[in-house]
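One structure is given below, represented as structure tokens, and several questions about it will come after.
Yeah, one chain of the complex is gone here, protein chain that is, but the others are all in their spots.
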Amino acid sequence: MDPKNIWITFPELLTWFPLVAGLAAFAIRKEKTVKAWALLSAIITLAISVVSLVYADNTKYFYLNNVSYFWLKYLGSNFTLGLDGMGQLLTALTAVSFPVIFIATQKTGYKNANVFYGLMLLTQAGLMGVFAAKDVLVFYFFWELAVIPAYFLCSRWGGEKRIQATFKFFLYTFTGSLLMLVGIIYVYMHTNATPYAEHSFGMNAFYSAILSTTEQNWLFCLFFIAFAIKMPVFPFHTWQPDTYEQAPAATTMVLSGVMVKMGVFAVIRWILPVFPDAVNKFDHIVIGLSVTGMIYASLIAIKQDDLKRFVAWSSIAHIGLMCAAIFTTGQIGLQGVMIQMFSHGINIIGMWIVVDLIEKQAGTRKISELGGIAHKVPSLTIFLVIIALANIALPLTNAFVGEFMMFSGLFKFSVLYTAVAGLSIILAAVYTLNMVQKVFYGEVNSITEKMQEISLGQKMVLSVLLIFIFLFGVYPQPLFDLTKDTVVTLLTRFK
Amino acid sequence: MEGLMSITEILFWCLSILAMVSAILVVASKSPVHSILFLIVVFFAISGHYILLNAQFLAIVNIIVYAGAIMVLFLFVVMLMNLNAESEPKKNRILQFSGLISGGCLFLVLIAAVTKSTQATNLVHMGGGNAGLIKNLGMVLFKDYVIPFEISSILFLSAMIGAVVIGKKEK
Amino acid sequence: MEIKWYIGLAVALFCTGIIGVLTRRNSIVIFMCIELMLNAVNLLLVAFSKMHAASALGQSMPSVVSDAQIFVFFIMVVAAAEVSVGLAIIVMLYRNTHSVDVNFLNRLKN
Amino acid sequence: MNAILFTAIWGVVMMLGGAFIKSKTTPKYLAIFGLILIIIFNGLELSSGTPLLMVDVKNMLVLNSFNLTFINVALGCTLLYFLLNGRDIEKVGEHVSEYFALIFFVLCGITIISAFNTLLMLFIGIEIVSIPLYILTGSDKRNLKSNEAALKYFLMGAFSTGLMLLGIAFLYGGSETGSFFIGNIISGNEEMPAMIAIGLVLLLISMSFKVSAAPFHFWTPDVYDGAPAVFTSFMATIVKAAAFFAFARLFENAFGNMHQQWQMLIVILIAATLLIGNLTAVFQQSVKRMLAYSSIAQAGFMLFALFALNNMAKEGLVLYAAAYSLASIGIFAILIKMKDYTIDGFNGLAKQQPVLAITATVFLLSLTGIPLTAGFQSKFYMLLAAVQNGHHIWLVILAVLCAAISAYYYFRIIQAVYFKESAETEILVEYITPSFKIVLVITALLIIVLGMFPYFLTNWLYY
Partner (left out) sequence: MNNVLQMAWLIPVLPLIGFLITGLGRKQLSRSMSGFIGSGTVFLSFLISIYVFYNVKGGNTHVAHYFDFINIPALKIGFDLQIDQLSSVFLLIITGVGFLIHVYSTSYMKAEAPKDFAKYFAFLNLFVFSMLLLVLGANYVIMFMGWEGVGLCSYLLIGYWFKNTSYNVAAKKAFIMNRIGDLGFLLAVFWLISKLGTADYHEVFTSVSKLTATDITGISLLLFVGAMGKSAQIPLYTWLPDAMAGPTPVSALIHAATMVTAGIYMIARSNLLYTMAPVTQGVVAIVGLATAILAATIALKQNDIKKVLAYSTVSQLGYMFLALGVGAYTGAVFHVMTHAFFKALLFLGAGSVIHAMSGEQDIRNMGGLKKYMNITHITFLLACLAIAGMPPFSGFFSKDEILAGAFERSPLLWGVGVAGAVMTAFYMFRLYAMTFLGKFRGTAEQEHHLHESPKAITVPLIMLAILSVIGGWIGIPEIFMHGGHRLEAFLAPVFAQSNALTEKHHLSHTTEYMLMGISVLAALVALLYAWSKFSKYQRTDTEDTGLAKVLANKWYVDELYDSIIVMPVQSLARFFSNVVEKKGIDGFVNGIGKAVNYSSRQIRLIQTGQVGTYILLMVLGILVFFIVQLFL
């Protein structure tokens, strides 16, 4: 296809459209209109990403998925966006999740809704940019652009303790990203010249940067801390439960459904290829941490009485597995991570939706105060049970594929870690079933008495999620085909 | 020649001692008025040095501007406020002491540094030399240094405005 | 006469000034000590200028010598200006507080 | 050259104006008009390379595109400053036009110290900057804080002048050439002689005093806090930036080729400044004082220019000057409008004054160094320069950690503005004109544009 007659590319569309729509949203005063507008734009974005998936094949449609124009010319940073398999996957996830979230939280009212939805869409733009960036500086910009609106969303519309909680979250991530910035600059100084500058921020320049092993080691630390905080990996996780608990439901969904993937994505995109030696050096430490985190988080999840915190902890546990699998630097493990990024996004969003519905109706998140919802709202129960089981990777659900592959990748790497990590499978069953039993089974009580059947829209949204869950649980191959090349090319650096 | 040199040396030392002693007295003496007077003495001593170094212009300016104008200004202010020995409350000892010490240290450090350097023993061209004569300096000032000279007028303008802004009584 | 003596004298005067600044509380006296410091500098400059005069450099280009003395002149000029402003401030202060003690006012701290 | 002359002239004009104009508002317009003229002239000089009237400066001043650009930045910021704070300057006292005159003199001094080529010019320039500032600091005569600030500023300023002069004297004595021209104080990069070293240290100290770098920063919080807020805003931004420019200019041209021998001092300065500035700012309750400390913290970042001393650093310095000045002027302008200068005074501002709230947010984000703001770009350039220099990477890491701390106190304001509630009845700010809002928005936009396209500014340096 001739690049000349392409006037706009998919990554641009995916990034700019939400941005513009978001800015426009600020201008809309009426709550209903702005909601409709946000939903509409989210759906359009989804449509765009669906189309882009059709043209995903970079061998044929390279110029539809890649674009670059001058930016900080003399610093060697061009505004480069590009979608490879992984990028496609995650932009798709982003595109899917936002309409779902908007529909699911349709009922919730916000004061100055226009700001709320504007910020949400800005966050989406930021996420898209992060997943599409092929230039470190651009990546960094979008990385922050995604966080700042999220921060405002959380501390403006969150719970009582929102300010401290989300500020903690912000400081955490900000510190992390600043450290990363130093790392970026350092690597930049070791990249090759470009026509206009003696160094370059381009992705390929970074991939081919010459770094001694010692340099790689401490640079790795700088980068990894930033991403570990975002994922989060034990012991950098302490911001997460508080933030998820305090943030408004919609934002929480974005945070845990998509933004968490930023960390995973970034590790794969920016750490593995740039610091291969360091990765081989630190893999045991990182995997050790992740595995510890899995068990740790699972155990704590057992003790949680707050539904949101419960989900948060379980999420930490699952992310731990992803992080571990990445550092096995094996094909199976990484493919597992790829598919799991998507699946985890879907499942966790589903979890949040259900939790949110419960909170909205029952007015409490305390597991101990709930019970017998299965009588009042059987449909909700069915949805939750399925999603929860998907979350703990029951076969024929999407998460199973991912976890299966990640575990077997990990097994290749080390039997011991796998055995320990495996315990989390059991623990996951324990805490999930505990929750299901306490919340949904048993006798109806005064609090759950007043709950009603959920709306059709919500049912539809959840059903969509279920479709994803089962579709990719039974036939995940499309996702593999999408990401295969990314993984293979990535692993060529670990020969 | 020998004798002459020795005379200048003697003069140098006398002036130096005079300057130092009165400088110390400036700091030490209780009453501000005394300090001022001693400071004037210091200035005179320094002017003496200038003459020794054959920098007549500066010697004169120093006397006129400093000893004459500035110090008198000080004197006026002090008188105006009729400050006397008792008016200054005692400063706490530790601070004074540490001030003394650190000042001394600074002195030692500087001296040590200077003596280290090779240039310390360069000779100074006493007497002679006509660079410091009023005529020559005048030439230089109004030929090469006309720009800074003009610019310094701004300084005085702002000083003047300052006097107005700050000194003028509010209505 | 070797330059080091002049340096010694100037530095000594300068440090005396500093010590005065550090040990006194009367703002006027402190100000005078600062003047003392400036004069020490002047002396030093002149001495240096004559030192250069003595050196080969001075012979070749006499401007080196006069530069320093002009500089001293400017220092005096500036000092004069400074004094007028400084005293104005002190007087203003005295008007408001009837004190010239530098530590009398410390509303601004921490 | 134009800038120097016309600022001086206009200063005189304003001064005389003070004698004849009785109305309080006229001087403002006069000043703004004059400033615009000056900017135009300077811009012409920058673009054409030839000043309007040639004056033989005997090479005591050097006006290249680099410092002309800087001067333009400074003048431009001052223009914004006038536009934003004109009314507040009128409120300070009755000598309105005198204040403006003084500000013009300061500008004159700024142009001098950003173009000086001999130590003499540096000295005079700095004095021309300082003396009016002493006065402006004390201009709120009835207010004891103002008096106190003026006295402190004056005494310490004079003291530092003394140090500087001693330094100059030693440089003169120590240099082989016996010249005050910064170019040829030292020749070659051999081990520097003791006297030069003394002179260098003393100059370094006096300059760090001017730019309020720890441990010579002590005057800053008190003076900024005591001075009338309008003038604080001016001092803390444009003047400080200029001082930095002079600092960098002096040390690059005079001692650049023996950089390694004094880099350690800069390292100490940076570390101390960053830590003290940021840590102390954290606990402040008064926003004004907090900003004073934050200005110290920012100075820590600007010092990287001297640490690195390469092209990147020079670009960065100009960028930083612009970014920092814009943001601080903006936030100060808002602060001045507030009834209550404490952080709680900002509670619930977003409800009452959305425009102020959003712009304030932009300014604070820029000060924090969030991407898409000029603040980020400038910090980024500084870090680039520092890393390029290659030594003491730990210092860079320390810097970013401190930046994280700074986020802590800047965001306290943002939180107050957006997330805290005020007692519904009380009005937080006094009357605000639409024009004020417009200028604020423009400033904010400038910051964002610079944040996205820093080369709009940096390209001028190589014009």
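The letters A, B, C and D name the chains in turn, as written, and every chain counts its residues from 1.
Methods note: a contact is a pair of C-beta atoms (placed from the backbone, for glycine too) under 8 Å apart; a residue touches a chain by one contact, two chains touch by 3 or more.
Since the model is a prediction, treat every value here as computed from it, not as a measurement.
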Seminar exercise, completed: The omitted chain touches A, B, C, D
Exercise. Among B:P32, B:G48, B:G99 or B:P148, which one is in touch with the chain left out?
Worked result: B:G99
Exercise. Thinking of the whole complex, not just what is shown, which of D:Y134, D:W219 or D:F363 touches the missing chain?
Worked result: D:W219
Problem set entry | Selected from A:N280, A:T364, A:N434 or A:S455 as touching the chain missing from the view | A:N434
Exercise. Can you list where subunit B touches the absent chain?
Worked result: 91, 95, 98-99, 102-103, 105-106, 109-110, 112-113, 116
Seminar exercise, completed: Interface residues of subunit C toward the undisplayed chain are 18, 21-22, 25, 30, 102-103, 106-110
For this session: Quickly run down the residues of subunit A that touch the omitted chain.
Result: 168, 172, 235, 237-238, 296, 299-300, 302-304, 330-332, 335, 372, 374-375, 389, 394-396, 400-401, 404-405, 407-408, 411-412, 415, 418-419, 422-423, 425-426, 429-430, 433-434, 437, 440-443, 474-477, 480, 484, 487-488
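Just so we're on the same page, only the chains that are shown with their structure count from here on.
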Problem set entry | Distance from the mean Cα position of subunit D to that of subunit B, given in whole angstrom | 32
For this session: State, to the nearest whole Å, the distance from the C-alpha centre of subunit A to the C-alpha centre of subunit D.
Result: 43
Exercise. Of all residues in subunit C, which are in touch with two or more distinct other chains?
Worked result: 3, 7, 17, 21, 31, 47, 49, 51, 55, 58, 67, 70, 74, 78, 81-82, 85, 89-90, 92
Seminar exercise, completed: Expected list for subunit B, residues touching two or more other chains, is 110, 114, 119, 144-145, 148, 152, 155, 158-159, 162, 166
Exercise. Draw the chains as dots and join the ones that touch; what shape do you get: line, ring, star, complete or other?
Worked result: other
Seminar exercise, completed: So the complete set of touching chain pairs is A-D, B-C, B-D, C-D
Problem set entry | Footprint of subunit C on subunit D - complex, ascending | 119-120, 123-124, 127, 131, 134-135, 138, 141-142, 144-145, 147-152, 154-155, 158-159, 161-162, 165-166, 168-170, 172-173, 176-180, 221-222, 225-226
Exercise. Taking the complex as given, what residues does subunit C use to touch subunit D?
Worked result: 3, 7, 10, 14, 17, 21, 27, 30-31, 34, 37-38, 40-41, 44-45, 47-49, 51-52, 55, 57-58, 64, 67-68, 70-71, 74-75, 78, 81-82, 85-86, 89-90, 92-93, 96-97, 102, 105-109
For this session: Under the touch definition given earlier, write down the residues of subunit B that touch subunit D in their complex.
Result: 110, 113-114, 116-119, 144-145, 147-148, 151-152, 154-155, 157-159, 161-162, 164-166, 168, 170-171
